[in-house]
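The complex is shown incomplete by one protein chain, all other protein chains being positioned as in the whole.
Letters A, B and C mark the chains as written, and numbering starts fresh at 1 in each.
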Amino acid sequence: MVLASDIQVAQNVGFAIIALTMIIAGVGVIAARNVVHAALSLVVVMAGAAANYVLLSAEFVAVTQVLVYIGAVMVLFLFGVMLTRAQVGKDAEVNNKNAVVAAPVALLLFGVLAYVLLKGFSDDKIAATTGNGAKPQDTAAISDLIFKPYLLPFWALSFVLLAAVIGAIVLARKD
Amino acid sequence: MLAVDLPYWAQSLLRVLGGTVAVLLPAGTIVYLFLFKMMSFMQSRLGPMEAGPYGSMQLFAEVGKWLQKEDLAPDGADKRIYRMAPLVVLVSTFLLVAVVPFGPDAYFTNFDAGVFYMLAVSSISTLGILMAGWSSANKYSLLGGLRAAGQLIAYELPMVLAVLGVVIQAGTMNLQQIVVKQNSDSIFGWDGLGNPYILTQFIGFAIFMIAVQAELTQTPFDMPIAESELVSGYMTEYSGFRFLIFFIAEFATAGVFSLIASVLFLGGWGVPFSWFGWDAATGSVDNWMNVAGPIIMITKMMVLSGIIMWVRFSYPRFREDQLQRFAWKVLIPVSLLNIMLTAILKVAF
Amino acid sequence: MSDDAATQELAALPGDALREGVVQALRDALGDALLDSLIKPNDDVWVRVRTDAWVQAGHVLRDTVGCDYFCFLSGIDWMPSPFGRGEDDPTAPAPERDSTIKQGYAGGDTRMQVFARVTNLSKHFGVTIKADVADDAPAIDSWIPVYAGANWHERECHEMFGIGFNGHPDLRNMYLPTDFEGHPLRKDFPLLARLVKPWPGIVDVEPLPGDDAEEGEAS
Partner (left out) sequence: MTDLADRQKLSYIAAQAADARLNVELETEGMTLNIGPQHPATHGTLRIIVRLDGEQVVWAEPSAGYMHRGYEKLTEVRTFPQVTALVNRIDWLGSFANEVPFILAAEKLMEIEAPPRAQWIRTILFELSRIANVGLFLGDLGVQLGAVTPVFMAFRDREHVLNLIEGATGGRFHPNFDRIGGLKDDLPAGWIAETKQVMKKLRNFCTEMEDLLFGNEIFQSRLRGIGVIPAEVAKQYGLSGANLRASGVDWDLRRDQSLPLAYDKVDWKVWTHPDGDSFARCWIRLQETRESTLIVDQLLDTMPSGPIMAKVPRIIKVPEGEAWVSTENPLGEMGYYVVSKGDLGPFRVKIRSASFNNISIVPWVLRGVYVPDVISILASLYFILGDIDR
């Protein structure tokens, strides 16, 4: 057990609020009767994750989360949904009977993830921010990591993405 | 240092108040000075003249009018999302202003990845616009919302790429440090002007301003609104204070983007440091800059938003395929070229 | 309009010969389907064709005569209105009216006619062409294959006169509700505003400059 003085109260209160919101929104994603509502709930989950990253002093990751997931992925997602099946109101086809199968799978996944995380990081603590802006993991360090030791995987990933983009274009164009 | 002496809650209160002022003040000034008066003079008329001297109270009259109006929602609309959408757009504006530095200590937050953050939160407004367009249950709104999303995604890219040039030249993503860099640097050894990046990054500046024009959906990029065609697009069904929120968000965002552009390209809150013999490396900037800085910033903002509005009132609008073509075939290649050039020169010098 | 100054330009044209040429061309092509014609020298020409030669006449006008500009198509109901001109007091008993049908230029045999006007843009003249439509089932072939622009005019004509156009793709009402009954421009369709209360407009005659005789019968 940790002592009460070790807990940064404001941070934990913040985490509680964010976590609660994320759980409610997460339930919303699967329970919503309308695709757009589900997608918007997912946005809330993503935003919560970003907020959690901020709590963890990982601002860069938080901002990336917002830029990539909220700004790009979810917008494209909504864009697609609204273009194709955009009716307002309840949609009968959203939920189906596979929920019975899905629930245990989800629980199992949750269990495994929780176990792995606890096993791996249970006692680690993130160093508190020190005074004026100095972060445990600043942006420069991340870029150093990407462009020095992990340069080759980064490039490989880029090429895979490029191939995927070109492939998508080839598939989409019929002529 | 003012901020240090205050308790945390007072600092927070100051920041919230400051943020509200930094959003509403530019919105109000832009609307009155440019939308009411400059536009009227360009169109050989006087604009509002009744409320207050030279119609200066017109803005409050307008706000009062909108607040009185009934908050309507179409019958077929998805009411919850419909009501939420304008707020999402406005939240994006508030998040955006949080990162703008107004003086050596007059800032809301001092992010390490400020530029990155700015680009990230500006994309949230797209979400609000999509929500508004879809939930109105109106075909015009839906078309407008989809156009807006397509356009904002397309112009986000040149904007990012234009800013990259500045980031490369400054060597930091921290907006505060970008300001300091511009004011303490020198141009080939001459430091009379500092080194505002508008000189070296002129292509980036031009692309950034064009992209801002598109992000704000101002003419010539106002296809999503297109009042003569889509009847104001995603805003068609809104009335009363929800329309007011869209309206404030539109002009406040214009102000905030002008602020960011002046931070990135015009030297932000600073004056060339050499004029006062400052050396920012040791933090020698005087405290009074915390008061003078915001005024300098507002001045630069007014100039830039003046240009935005000027273009808005004089140009017809693009069709959206032309608009996409312009983004993908002109702006993005040019900005990539700009980055390459900047990187080469950065390494060379 | 046969005055000197205004017709100088037209006098330079072949004039009568031009319009006689039009009638001759139609007669050559249609034979006895060309029923009647009227030429006002240096002014205008009217022709009337048989109902079944309507489309053929259009082709001749477009291709042989060179009138490729479609001006308008409409109908006319030659029956005198049983309601007069709507100037009478509706409360008084209706006066006796002459109801003999008398057709206009180029004659006619039926109560209703279709007429159209086409123009030759290079030689600067127009032709008004008329055709009778049967009284019991007013219908005529559509001109759309000849002049695509006839589409809306035929719709309007159908709506206003109840004249059918064989081969028209879409004879919906343009102006009136779909379930509107009656054909407003037929003379026997009453203008109700004039039937419910007297119309004061007829006495409104204003004096003209230089006209000092004030004892007009209607003042």
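Side notes on the structure shown:
By our rule, a contact is a pair of C-beta atoms (placed from the backbone, for glycine too) under 8 Å apart; a residue touches a chain by one contact, two chains touch by 3 or more.
Keep in mind the model is a prediction, meaning the values are calculated, not measured.
For the chain that is not shown, the touched chains among those present are B, C, taking the whole complex. Residue-wise, the contact with the chain that is not shown comes from C:H124, picked out of C:H59, C:R97 or C:H124.
When the omitted chain is restored, the residue from B:M209, B:A226, B:I248 or B:M302 that touches it is B:A226.
Chain C residues in contact with the hidden partner, per the touch definition given at the top, are 1-3, 6-10, 44, 46, 68-72, 74, 76-77, 80-81, 85-87, 102, 104-105, 115, 117, 121, 124, 126, 128, 147-149, 151-153, 160, 173-176, 184-185, 187, 189, 191, 194, 199, 201-202, 204-205, 208-211, 213, 216-218. Counting the whole complex, the residues of chain B in touch with the unshown chain are 39, 42-45, 139-140, 143, 219-220, 222-223, 226-231, 313-322.
Simple rule for what comes next: only the chains that are shown with their structure count from here on.
Spacing of chain A relative to chain C, judged by their CA centroids, is 75 angstrom. As a whole-number value, the distance joining the C-alpha centres of chain B and chain C reads 64 Å.
With each centre defined as the average position of its C-alpha atoms, the distance from chain A to chain B rounds to 27 Å.
Residues 34, 36-37, 40, 43, 59-60, 63-64, 66-67, 70-72, 74-76, 78-79, 82-83, 86, 88-89, 133, 135, 138-139 of chain A are the ones touching chain B in the complex.
Across the complex, chain A is touched by residues 76-78, 81, 110-113, 116-117, 119-121, 123-124, 126-127, 130-131, 133-135, 137, 142, 145-146, 149-150, 152-153, 156, 173 of chain B.
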